[in-house]
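Before I ask anything, let me first share the structure, which is written out below as C-alpha cells.
Apart from one protein chain that is not included, each protein chain of the complex appears where it belongs.
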Amino acid sequence: MTDVGVQMYSWLKDLFPLCRSLTGDGNRETLAYLNDILGGRLTIHEVPTGTKAFDWTVPKEWRIREAWIKDGTGRKVVDFADHNLHVVGYSTPVDTVLDLEELQKHLYSLPEQPDAIPYVTSYYRERWGFCMTENRRQSLAAGKYHVFIDSELFDGSLTYADLVIPGETDEEIFFSTYICHPSMANNELSGPVVTTALAKWLLRQTGGGGQSGQRYTYRLIFIPETIGSLVYLSRNLAAMQAKTVAGFVVTCVGDDRAYSLLRSRSGNTVADKAALSILRSEHPDFIEYSFLERGSDERQYGAPGIDLPVVSVMRSKYGIYPEYHTSLDALSLVTPGGLAGALEVYKKIVRALERNHRYQATCLGEPQLGKRGLYPTLSQKGTADEVKTMMNLIAYCDGRHDLMDIADKIHVPVGELYEITDKLVKAGLLVPT
Amino acid sequence: MTDVGVQMYSWLKDLFPLCRSLTGDGNRETLAYLNDILGGRLTIHEVPTGTKAFDWTVPKEWRIREAWIKDGTGRKVVDFADHNLHVVGYSTPVDTVLDLEELQKHLYSLPEQPDAIPYVTSYYRERWGFCMTENRRQSLAAGKYHVFIDSELFDGSLTYADLVIPGETDEEIFFSTYICHPSMANNELSGPVVTTALAKWLLRQTGGGGQSGQRYTYRLIFIPETIGSLVYLSRNLAAMQAKTVAGFVVTCVGDDRAYSLLRSRSGNTVADKAALSILRSEHPDFIEYSFLERGSDERQYGAPGIDLPVVSVMRSKYGIYPEYHTSLDALSLVTPGGLAGALEVYKKIVRALERNHRYQATCLGEPQLGKRGLYPTLSQKGTADEVKTMMNLIAYCDGRHDLMDIADKIHVPVGELYEITDKLVKAGLLVPT
Partner (left out) sequence: MTDVGVQMYSWLKDLFPLCRSLTGDGNRETLAYLNDILGGRLTIHEVPTGTKAFDWTVPKEWRIREAWIKDGTGRKVVDFADHNLHVVGYSTPVDTVLDLEELQKHLYSLPEQPDAIPYVTSYYRERWGFCMTENRRQSLAAGKYHVFIDSELFDGSLTYADLVIPGETDEEIFFSTYICHPSMANNELSGPVVTTALAKWLLRQTGGGGQSGQRYTYRLIFIPETIGSLVYLSRNLAAMQAKTVAGFVVTCVGDDRAYSLLRSRSGNTVADKAALSILRSEHPDFIEYSFLERGSDERQYGAPGIDLPVVSVMRSKYGIYPEYHTSLDALSLVTPGGLAGALEVYKKIVRALERNHRYQATCLGEPQLGKRGLYPTLSQKGTADEVKTMMNLIAYCDGRHDLMDIADKIHVPVGELYEITDKLVKAGLLVPT
C-alpha cells in the first residue's frame, strides 16, 4: 500500500508542471501519460469547439506559449514559465506597455494569504490577467510595465478520456475525475492519479489468471470539470441512467488531514450507502457534507432529470482547506500515504459493492457450529467475537438485509463479513437470494 | 405594517367594552362593527336556542343590563358597569340581601393574583355569581349585602358570521376566530381584529385591478367558541371536508412576547407544513405545542370524524401567559406591533400556500445562467448567495418537491424563492408540474 502511494506520488510529480485547462495540449499530455500507465486502455475523445452539450457549448481551445510582465528596467516581475498559475486561465493575447495603475485592473492576489498565487480563470468572458502573491504585488513600483501574453483562442477541441472495464453484468459502477487544473496537487492532480491506480487495480481484478471476474462493469472518465461532465452526459446519458448502480466523483484525494463524504441529492442512493459503510467503520471521524455543499461534477450528475446515484468521497474537501485554489496547494500538500489511503477506501467501496448480496439462512433456528468445525481456532477473545459476529450475521440473513445492511445492524466493518460469509456458504448454512 | 397595526388596535379599543358571551347583543354589535370594516361582506347568521349541533344544543340567549353588590351602607362594592368581568357569564337574575358568609359562595377571586378579576362563566349550569379582585374581597366587612343582577336567559339565538371569498379553485383555506369573550384583549379581541384585517387584505388581493386573483377560496368565520364551531361544522361539514386544504384558529394574536404553533392532531397536515415553513425561518424561537395542549376550536376541527387540517398560530398561547382569563388581559397587553406581526405571519402563510407549486427543471444538467443574464447585479456577497439559492432551487425542482419542501431543504425562507422562481419560469428554466 505504501508502494502504490509512492508510485501515485511519482505520477503526480511528473504531471504537476503541465498547464492543464478546460482544453489544450496540457490536457492531452496528461491523458497520454495516464494512458501509458494503463497500457493504452484509455479511449481519448476530441470534441470540437461549438459542440452543444445541453445548455452549454464547447468553448474555443486555449493555447499559451509565453507570458510575463517586465518593469521599466526590463526585469520580469512575473513569468508564466515560473508557475502556470501566474496567468489567468483562458487569457487572451496582449503585448502592450501601461502604467501600474492601469495594470492593477488585470492583477489578482490574495491580501489574506500574501504568499499565495491565486488560481483564476475566465472561460466564458474574454479577458487577460495575471495572478501573483500579494507580497510581490505590493512591491511593484509606480511606472511603466510591459505585459506580454502569447496565447490564442481558436476553434479546436475539448479532450477527455474514458475506460469501460466489462464485468459479468451490464450494471455499472462509475468514477469521474477531472483534469482541468494546472499546477495544484490536492485539487486536482490527486483525483486523476488515484483514479488511474484504481483503474489499474480493477483491470488486474478482471484480467488476471486465478482471480474471479468482477460482477460489475466499471466506467471511469477523465474530463475537464463542468463542461466535460456535461459533454459526457450529453453523449452517454441514456446508457448511464439505465446501468449505473453507484458513482463517485474522485477529487481532493491526496492530503492527510481528513476523509469527507459529499452526499447525493436524495442522500439515500447505493453510492451513499457504500461510502457510509466503509467510512463509518474505517474512518469514523470522516466529515459529512450535504448535497447543498456540492461543488464539482456531482452538480451535473445529481441534477434533476439526470439523477445519477453519485457521491464524492474525498480527503480535505475543495473550498474548505486553506490552500485550496492557490499555489499553496503544492506538491508538499499531498503525500504517498494520503493518496494510498484514498485509494484503499475506494477499493473497499468497490469490494463492498461487489460483495453486497442478500443471503438466506438455510437452517431453522441457530445452526450447531461445533459439529461443522466452524468454531475458529483463534485466541479465546477473538474466537468469542468471531462466533458472535457469525451468529449475528446468520440472524440477519433473512433475505431482506444485504451485507452492508447487516454490517451496519451488527456494528462490524462490512469487510469482516466476507470470509465468514464464504465459510457459511461453503458449509451450506447460507445461500444467496 | 405599523399603520395596519395601529388600525387594528383602534378597532380593538372600540370593541373592548362590549359584553360578548356565547350569545347576546354584545356579539351582534361586535359583528356589526367588523362588518362595517369589511364593507358589509359578512353574512350574519342567527341560530335559534335549542338547535342541535352534533352532541350539543344551542343554549338560551343571555341578556344582562345591570349587576352590582351593595354593602350595608348602600355603597356599591362591585359593579358590572365598571367591568363586565365582574359578573359570572350567563348569571341568572337575583335580587336579595344576604350575609357575607352566604355571599362568599357566589364570589370568585384569585388569591395568587390579588389585583386580577377572574373570568368565570357557567353556560351549562344555571347559577349566579360575581368576580372581583382578591384584594377587594378581603376588604369586605361582615354584614349584610344587597346583590342585584338584572339578567334574563330566554329562547333567543346564537349569532355568528362568515365570509367566503371565492378564488380560482374550490379548494379552501379556512380561518376561524371567536367572539365570545368580554373585555379581554389578547384572548380574545386580538383574534377577530386580526382576522378582519386579513379578510380586508384577501378581498383586496382578489377584488383589485392589476393584481392577479387568488388560487384558493377563503372561508373566514367569527363564532362563539365551542358551541359556535360545533354549530358551524354541523351545517357545513361535508363541504369543508371536501374542500379544506388548510385551516387556522386565529386566537391570542395580540401581544409581543412570543409566536406559538399548536399542531394538528396528526401533526403533518398542509396547515402544519405552511405554518412551520414561515415560523421556522421568520421566527425560529417560536414555541411549539402538540395537539395534547389544544384548548380552542381546533378541539372540534381535529376531532375524529371531523379531521380537518387545522392548526393554530398564536402569539402567547391561552393558558400559558399569566394575564390569561383575567382583567389583566387588558388593552395594555396587546400592541399595534403585536397585532401587525401576527397579521404578517398569516399573510405569509397565505402567500406560501398560494405560491406552493411543484416545478420541473427543463434543462438537463445545470443551466448556464450567465448567457441568460440571470446573474444578479447586486453586491458580490449578495450575488453569491442569490446564485447559490438559485442553483439549489433548480437542483430540487424535480417535480417531487414543492416550494415549501425546497425552502426547508435548502434552508432559506420560502419567501425568498418567489422572485427567483418567477425569473426562472420566465427564462424557461422551470415549468410548473
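Residue numbering begins at 1 within each chain, and the chains themselves are lettered A and B in the order written.
Quick note on the criterion: a residue touches a chain if its C-beta (ideal position, glycine included) is under 8 Å from a C-beta of that chain, and two chains touch if they have at least 3 such contacts.
Model, not experiment: these values are computed from the prediction.
Visitor: Write down which of A:Leu140, A:Leu237 or A:Ile410 is the residue touching the left-out chain.
Guide: If we include the chain that is not displayed, A:Ile410 is the one touching it.
Visitor: Which listed residue (A:Asp115, A:Asp155, A:Glu366 or A:Glu419) would be found touching the missing chain in the intact complex?
Guide: Considering the complete complex, A:Glu366 is the one touching the chain left out.
Visitor: List the chain B residues touching the unshown chain?
Guide: Within chain B, the residues touching the omitted chain are 53-56, 124-125, 226, 229-230, 233-234, 237, 265, 291-292, 299-300, 302-307.
Visitor: Given the full complex, what residues of chain A touch the hidden partner chain?
Guide: So the residues of chain A touching the missing chain come out as 360-361, 363-368, 370-371, 391-392, 394-399, 409-411.
Everything that follows uses one rule, which is that only the chains that are shown with their structure count from here on.
Visitor: State, to the nearest whole Å, the distance from the C-alpha centre of chain A to the C-alpha centre of chain B.
Guide: Roughly 56 Å, centre to centre.
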